[in-house]
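A single protein chain has been omitted; all remaining protein chains appear in their positions.
Right after this comes subunit A.
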Amino acid sequence: MRKDQPLIFELSKPDRIGYSLPALDVPELNIEKVIPADYIRTEEPELPEVSELDIMRHYTALSKRNHGVDSGFYPLGSCTMKYNPKINENVARLPGFAHIHPLQPEETVQGALELMYDLQEHLKEITGMDAVTLQPAAGAHGEWTGLMMIRAYHEANGDYKRTKVIVPDSAHGTNPASATVAGFETITVKSTESGLVDLEDLKRVVGPDTAALMLTNPNTLGLFEENILEMAQIVHEAGGKLYYDGANLNAVLSKARPGDMGFDVVHLNLHKTFTGPHGGGGPGSGPVGVKEDLIPFLPKPVVSKGENGYYLDYDRPQAIGRVKPFYGNFGINVRAYTYIRSMGPDGLKAVTEYAVLNANYMMRRLAEYYDLPYDRHCKHEFVLSGKRQKKLGVRTLDIAKRLLDFGYHPPTIYFPLIVEECMMIEPTETESKETLDAFIDAMIQIAKEAEENPEIVQEAPHTTVVKRLDETTAARKPILRYQKR
């Protein structure tokens, strides 16, 4: 069971090859005649030398040391680890989508532009916004893009004093980081005891220097910000803009739209709600939607529809510029589009209903065994606290590691930061009741173990290919690449 998989470099043997290139069919030149000697590599890169079967066995072995949604339940809060439909993969691999060059003449890529345009139209309706750009590569990239547009908007109004972005203390870490990269200072607004933004504190921090308030709704505790319209009013009256972090959109499809809640800018994580696979950490896609008054600032080019078909509009004098080469992560956008078309309006509505039903069901069943800091209906995810278990010497980290022995990916842990020993659970709508029940049973068993036999939890995991890893030494004496001995 516990067996090392050698590094591919350790499997290497000179004179083995894994490729098949055509023979050179043009007269051979002496490279030294066309490239100056200083610019010809003298030391060869130490890349592996292995056969095709060696490669396949190596990566198959690695894949077996990895847990994905297809391997088992993955209730990682805020990440929306739902099933990744297989049709998406087939569509994205169609030659007309996979093998087109971004700089081909527009008339040769009408199908791609049509798909992008139609995806924009669908996302506009889903979010209640007036325009959408597909250019940002991921959620954090979308946040920064949106903030740059807000900045350009204020500056176009001659308003250079709006240097601050307000974020709740429960916000994703990317929010303040994106604000910094966009050149803003971050101000934190507190949450109330009930887990919602503190309106009094918001009134206190908002002012003529407010560029925007960034908000997730439902928030990272899985709670809907009920006072959203009042918050929008406070921020708008002060001249600021409202930014919607779409990480949690799976909770409100067809129930409420950011555009109707007063948001001016929205980013979406197509790899979450819209099933672009997570890919082990990416690639994602982070389109941004805006209201009318921000349209002039969209990054260019903008995919548009004209009399002679679809085209890329570069004539955008007020655009913030380009945020990425070419037009976004098209391959992921194709998958998201395929998903939306597979679900339709009824399907998307059911997605949210089941996602919320599943989360509430799990929350109620687990509330007896773990502390529930916010006792009200949650949306698509909920948080538990491991405070009770901590008193028994079992930390949330231990509970997470013990879940690995049951074949589950644990919830998000220690986030949001405002909940002690936090576990953030997001089941998604694609899981069956049987799966939820089995996970709940495992959680109950762990709670009992914490009382009766805490060592088994504290020393977990027991069944994985490695035990807990020494992260301190990894950071103190970093080994970040293989070195031949």
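Throughout what follows, a residue touches a chain if its C-beta (ideal position, glycine included) is under 8 Å from a C-beta of that chain, and two chains touch if they have at least 3 such contacts; residues count from 1.
The rule is short, and it goes like this: contacts and distances are computed from a predicted model.
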Listed names "Phenylalanine--tRNA ligase beta subunit", "Sigma-70 family RNA polymerase sigma factor", "Sulfonate ABC transporter permease" or "Probable glycine dehydrogenase (decarboxylating) subunit 1", matching UniProt entry of the absent chain: "Probable glycine dehydrogenase (decarboxylating) subunit 1"
Selected residue (touches chain absent from view) among A:168, A:246 or A:299: A:299
Residue in contact with the excluded chain [from A:97, A:244, A:274 or A:311]: A:97
Full-complex touch with the removed chain, picking from A:191, A:248 or A:360, is A:360
